[in-house]
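One chain of protein is taken out of this complex; the other chains stay put.
Let's look at chain A:
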């Protein structure tokens, strides 16, 4: 199914947080695969949600209002589903979909999937929400799938993080950019307690720290760049490309272990690899199956980290070899397009009738007269839609276009409305 049919997918973004860019990468990958994608822009509602905190009401009333507000956003998603008619609603962790809305989508036969890109041990609320999704994609293996099955979610899919080659790519940087974004040993990320403790032991290296939440640490203050402000994705890619060595230390809320033990692999691992940037990454249980020993250099302790930093700083050719092999592996196996293909195949596997309820539709191009047909064929290419896309799917994609429409796009909408009114 999924390989042949153009699907309509509604991607529901979270209002904010780390899974927000992941949602955008998913939407982009789905479109690249030839599906019609709409995005529910939950971040647009975040300002209003935050405004509740300025009301100066009792804390009980605030909690009530916050939950009510989220119900309204959920209703907006349901309304979007009614209009768009997706085959799949894909929600990212923290997407504002209430249990009530999920029940309604299930009742209406709309398949839902959650990509839960969080640590299930740290973020336990999945217990209450996972059963309401049709598919629950996760970044951790045993015992998580068993736990999910026990709470009524039998369709768990292991789906590790990935990178977007259109965003995370090798860059030619100018000398100025190299000075601005570069460091001998570079770290880009938030100031979690274990990282603070670890980096305090690396001050004899040319350490540069990019990212937020590093304030209040006198020892590291001189190493924090850009005044510790938040780094955009574009800047992060420059930072990755400009570093001699990118340090990738997985986070922990505890400072007891500088190099925390853990299973899942963070997005930065894939992003650095996709950029063709050399990285030293902290060991994770699942890392060997995602990247081979000669693709990523790893460390499991602070002693090993210091040793490998010294070694790789002195061996630029080896760094380049590692980086090239890691990028090749990432391109071959770890793009968001790979992940979305796997997810759609899994939905089809678990629900053989999916996507159901579709009438046989003629390909859009077949019903159009020349020269409109040739013009529309070009539009399909621009929209990354297959040549045999149906007319309703084409119209859905046109409706999703931003800004002013072209005369061709407007003509297609006109045709759609005309057919609704007069038939034919």
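Note that a residue touches a chain if its C-beta (ideal position, glycine included) is under 8 Å from a C-beta of that chain, and two chains touch if they have at least 3 such contacts; residues count from 1.
Quick note on the criterion: contacts and distances are computed from a predicted model.
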Name of the absent chain as recorded in UniProt (options "Xylose transport system permease protein XylH", "ADP-heptose--LPS heptosyltransferase", "ABC transporter ATP-binding protein" or "ATP synthase subunit b"): "ADP-heptose--LPS heptosyltransferase"
Residue of A:190, A:221 or A:320 in touch with the missing chain, whole complex considered: A:190
Candidates A:48, A:79, A:128 or A:328 - the one touching the absent chain: A:128
Among A:44, A:63, A:234 or A:417, the residue in touch with the chain that has been omitted: A:63
For chain A, residues in touch with the removed chain: 14-18, 53-60, 62-63, 66-67, 70-71, 74, 94-96, 98-99, 118-119, 121-125, 127-129, 131, 143, 147, 150-152, 188-190, 193, 211-213, 216, 218, 230-231, 236, 251, 253-256, 266-268
